[in-house]
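Right after this comes chain A.
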Amino acid sequence: MNAATVLLTPWRAVPVGTRRLMAAFYLLACIAGTLIALFGHARTPWLAVALTYGVGLFAPWAFLFSGTVLLAKDARQLRVPALERVAVEALFAYALAMLLLPTAVFALIGWPWATPMIGWSLVMVGGFAFALLPRYVAVFCGFLPTLGHALAPGWPRLFPHAGGEPLPEIALLVLLAVAGWRWRGFVRGRISEQGWSSPTVVQLRYGSWGAWSQMQASGRNTLTLGQGGGNVAGCGPSRPVRSLRVGLGGWYTPRSLRWHVQQLAFMTVLLGVPALAIWLGHLRSSGGQDHGNVAVLLGAFFGFAVVASPMVCLLSWTWLSRRWQRVNTELPMLALLPGLGSAQARQQALLRAALQRPLAAHAACFVLVLAGSPWMPDALPVIGLQAVAVAVGALTSIALVLDVLGGRPHGLWTAGPLLAAMFVLQMASLVIGTLLGSHHAPGHASALLAGLLVGAGLLAGWSAHLARAGWRALAARPQPFVANPA
Partner candidate 1 sequence: MNAMLKDAADRPGPPLAARDLGHGYEGATVLRGIDLDIAAGSVLGLIGRNGAGKSTLLRALLGLLEPTTGETRVFGKPALAMDDGIRQRIAYVPQQPEALAWLTVAQMFDYLGRFYPRWNHAFARDTLARWQLPANKLFGKLSPGERQRVELVRALASEPELLVLDEPAAALDPVARRELLREIALRACEAGITVVFSTHIVSDLERVASDIAFLHQGRLLLHCPVDDTKERYARLWLPARLGPHAPASTLGRRSHADGSVSVVIERDAHGRWPDEAAQPGVRLDVLGLEDLFVEIAE
Partner candidate 2 sequence: MDASLLTIQPASPEPIYRQIVEQLRRLIAGGQLGAGDLLPSVRDVAAFHAINPMTVSRAYGMAESEGLLERLRGKGMAVAATVRPTQTQTQRLALLEPQLQALVRHARELELPADAVLRRLGRLLED
């Protein structure tokens, strides 16, 4: 076992895409750090460089080197102790190299090196521990800065001069202990690879789509939230649309009341954390003026609506494309299921089943905008433009769904730009609507408006064209439950 094998091991443990992305990210950070050191005008150049390098360290340790844990587990299960040892050795080798090399550079230049070294170790171990911790921890990680800011304002200032208390050192030890404990548990098979409590790193097992697609496909992501929650009550030949929704699965599935309650509780916790953070921040702000916070809430509200619309489209499109690719799942079952009526009736029921959910979700996005509008000074332009954007988004959803059902599924190359255009349109309509409604509307606002409407028209035309083609293809199909080529 030579050094090259050891050094190559972590790279072999992750998918190619991840590998390239992480290498690029780290190199970019290194280059950026060097450029800052050479040409930067920061007051404390060492801090700027150290921070840049620290950012570059996080991603590889969270998403690349963490992959060795998968390798180590497989090696242990296959009874190849040498490989497991190599995985650990590689980790230490990279950790030392990535830590000691820049530290040595810092020391040579004459910059302070002890603080950056501790900071970098924290980032590395933190990223590594992040990957090994359960998925639900990852969900909350995004809110940690907000929450931390709300609970202890000014905590970032502690960081560069952590002179008095050995806080970073303690944190480092805790993170190391956590990482070691999770590593042992995972490698020895005590920690499951499925569900919400599986480590985030399991994501790397299934290539670029990640484990989510696997879990979605088998319905496993709902396992920790009760027994699937599917509800077949009320299905049957008399209610073909509802029955077809069961067959379509995923977010089309009719669910039980209990499942909805569980989901609601989960979402409440999820949204409760940032809400709590904002509220705490509000309590701490001395002024008592809540304008700023209302603006934050409104922004969150509208921002959610803007992101949600393309997400709805993406969700139905990916879900149905995958459903229409696999020949051993629901497709043959639906094709051979009696009781759904004539070919025409089946087709209509399928269309309604496949479109009802996304269209309702688009409508819900619009309702969200309406619900937020009373707090705006002049909401009419926003509402009007959002109505246009939502309508165009709905049309895009219809087009993508029809193309899948008609047997002319679009790849990411068509759907990607379509979704991106939709996102830009939503965003622009929100911004321009707000501008038009505000007191200080710029002079060229009407030109912007015209541009926006032209863009909306173009996107609508494109979607309508796709929808028409999909509709014709669907009408020409002898039966709609024929798999599309992968």
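By definition in this document, a residue touches a chain if its C-beta (ideal position, glycine included) is under 8 Å from a C-beta of that chain, and two chains touch if they have at least 3 such contacts; residues count from 1.
Keep in mind how these were chosen: all candidates are chains of the complex that A comes from, given by their letters.
All values reported here derive from a predicted model rather than from experimental measurement.
*Asks:* Spot the contact partner of chain A in this complex among 1 or 2.
*Replies:* By the stated definition of touch, the match is candidate 1.
*Asks:* Touching candidate 1 in the complex: which residues of chain A?
*Replies:* Interface residues on chain A, with respect to candidate 1: 217-220, 222-223, 227-228, 230, 232, 235-237, 243, 246-247, 249, 253, 326-333, 335-343, 477-479, 481-483, 485.
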